[in-house]
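This report concerns only the one structure given below.
With one protein chain removed, the remaining protein chains of the complex are shown where they sit.
Labels run A and B following the written order; every chain starts at residue 1.
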Amino acid sequence: MRITVEVNGAARSADVEDRTLLVDWLRDGLGLTGTHVGCDTSQCGCCTVHLDGEAVKACSLLAVQADGCSVVTIEGLAARSAGREPGVVSGGLAHPVQRAFAECHALQCGFCTPGMVMASAHLLRRNPDPTEAQIVTALAGNLCRCTGYVNIVAAVQRAALLVRSEGMQR
Amino acid sequence: MVPFEVRRAHSVEEAVATLGSARDARLLAGGMTLIPALKHRLSSPSILVDLARIASLRSIESTARGRPGLWRLGAGVRHAEVAAHPGLNREHPALCALAAGIGDPQVRARGTLGGALANNDPAADYPAAVLGLDAQILTDRRSIAAADYFRGMFTTALEDDEVITAVEFAAPRSAVYRKFPHPATGYAMAGVFLARLASGDLRVAVTGVAQGVFRWHDAESALAKGHPLPRLVREDLLEDMHAPAGYRAHLAGVMLARALEGFPLGEAG
Partner (left out) sequence: MNDRAPATVFERAPPQVRFSADTHPARQEDLRLVTGTGRFAADWSYPGMLHAWMIRSEQAHGRLRCVDLSEVKAAPGVRAVLCASDVDAAGFGPLPNVVTHRARDGTPQKQVFMPVLARDRVHFAGQPIAMVIADTPHQAQDAAALARIEVDGLAAVASVGAALAVGAPQLHEGVPGNLSLCYEAGDDDAVDRAFASARYRSTLKVTSQRLIPSPMEPRAAVALHDASTGRTRIHVPNQGMLSMLGYLAAVTRWPAETIEVVAQDVGGSFGIRSGASSEYALVMLAARRLGRPVRWVGSRSDNFLSDFHGRALSLEGSIALGEDGRFLAMRFRDEADLGAFTCYFSTHIGTRNLSVTMGGVYRIPALSMRSELVFTNTVPVSAYRGAGRPDIAYAIERLVDYAAHEHGFDPIALRRLNFVAAHQFPYTTANGTVYDSGDFHRVLDEALARADFEGFSARRLDAERRGLLRGFGVACYLEASGPGGAPKDQVEGVFDREGMLSVYAVTGASGQGHETSFAQIIERELGWPASRVRYRAGDPAHHLIGNSTGGSRTLYGAGSAVKAMCAVLLAKLGPWAAAQCGVSEDRLAFGDGAWTLLPQGASGSSPGQTGNGMPPHAAPSGLGALRLEALVDALIAGGRAAELAAVGEAVSGATFPNGCHIAEVEIDPHTGEAALCNYVSVDDLGKVVSPRLVQGQVHGGVVQGWGQAFCEHAIYDPGSAQLLTGSYMDYPMPRAGCVMRISTHTVDVPTSLNLLGAKGVGESGCSGSLPALANAVIGALRARGIAALDMPFSAARIWAALQEAKGESR
């Protein structure tokens, strides 16, 4: 099927097999390898992207289901857009969640990190001042094997603070 | 995954027709159960009927119809939408809380009420609410009472080409859902939906414990009469490496006890 999806702000079109997963199209079709595949039972969240503003697991969606929709991946989260140009504005990383993750040592190997960041960014857009319990609930779909999660929860709290204190619009 | 064709349905009629056109056509709602199953080759349909573009399946409306608090939820409504809906939260908070506890946030963004009910996983949450609230399952061709709908593990009263369009819930006087989650999947290892219906009747619906959701009649009558709660005795208790049957039965009792904390029992029927 021919699909057209807005990916990180740019319209992308392709002919895909109907059974192509969204995550595979993003990674292999578009070269956006920041979205990772960590499991095959939809439980690890490494593949989390934003679809029409919702955090979803790209491994559990067909690319054809995203036709006509807008997708934002980890590469597109920063201020500058798509592809392999990470956005860096003066003062550090562009997105408060990305910055907070680095500041709070909320990542070690980095494999789960894109999914964690996307899930966290979505939480903060809906709920700019989450409690610890709400953060834990928001990350229930994301696995990490390295950090033990404590610093990740702290990073989300810090990101919320950055958003509020610096008025960063996310 | 085996190759298949995705056909987008723009109306319920179209969906029914496409389903009926091929023996191995399957409905694609949220995909939260179907797509993992396809990846593991547990299912090999040749056609998937995508319901996403049928707007009528996505609505949440209060229908009144002379019955206070009657709500119709489209089959395509996502768990996250139910959880966040202001009107439902006012009149059906237990239903919203149940939806808020399904899976994880990413699953709740896509998973649908209709999909959950059509699949009828013995440990799913929604069946407990549907049975506990005496809901009506509306399809393209009829209305099925909850009591008649659930037929066993992954089995329902639906015909092969039948499509759920909506579920109607009447607001209870009070309701609460308590779940003990499975440590690996988050499904119910025991989930109890306790409700005092508008009629005054008590309902105790249990999921996660047996081959399918069921009403715990012994507990209902014990509660109605003010007798001590019975232990759960059933032939078809689920048993696996995570929890033996006896433990699940016990958990059902514990979840009921938790549901009863603060539950207004004193109102007469």
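The rule is simple: a contact is a pair of C-beta atoms (placed from the backbone, for glycine too) under 8 Å apart; a residue touches a chain by one contact, two chains touch by 3 or more.
No experiment lies behind these values; they were computed from the predicted model shown.
Asks: Looking at the full complex, which residue from B:P86, B:P183 or B:P228 touches the chain that isn't shown here?
Replies: B:P183
Asks: Which listed residue (A:C44, A:A66 or A:L124) would be found touching the missing chain in the intact complex?
Replies: A:C44
Asks: Spell out, residue by residue, where the missing chain touches subunit A.
Replies: Interface residues of subunit A facing the absent chain: 17, 19, 24, 27-28, 31-41, 43-44, 46, 73-75, 77-78, 84, 86-88, 91-93, 98-99, 101-105, 107-114, 117, 132-133, 135-136, 139-140, 142-153.
Asks: Determine and list the subunit B residues touching the chain excluded from the picture.
Replies: Residues 1-3, 40-41, 180, 183-185, 241-244, 247, 250-251, 254, 257 of subunit B touch the chain absent from view.
Here is the rule we go by: only the chains that are shown with their structure count from here on.
Asks: Counting only Cα atoms for the centres, state how far subunit A is from subunit B in Å.
Replies: Taking the mean C-alpha position of each chain, the two centres sit 30 Å apart.
Asks: Spell out the residues on subunit A that touch subunit B in their complex, using ranges where they run on.
Replies: Residues in contact with subunit B: 1, 17-19, 21, 40-43, 45, 48, 51, 54-57, 60-62, 64-65, 119, 122-123, 137-138, 140-142.
Asks: Quick check on the complex: what are the subunit B residues that touch subunit A?
Replies: Checking each residue of subunit B against subunit A gives 1-6, 28, 31-32, 35-36, 38-40, 48, 50, 52, 80, 103-107, 109-110, 185-186.
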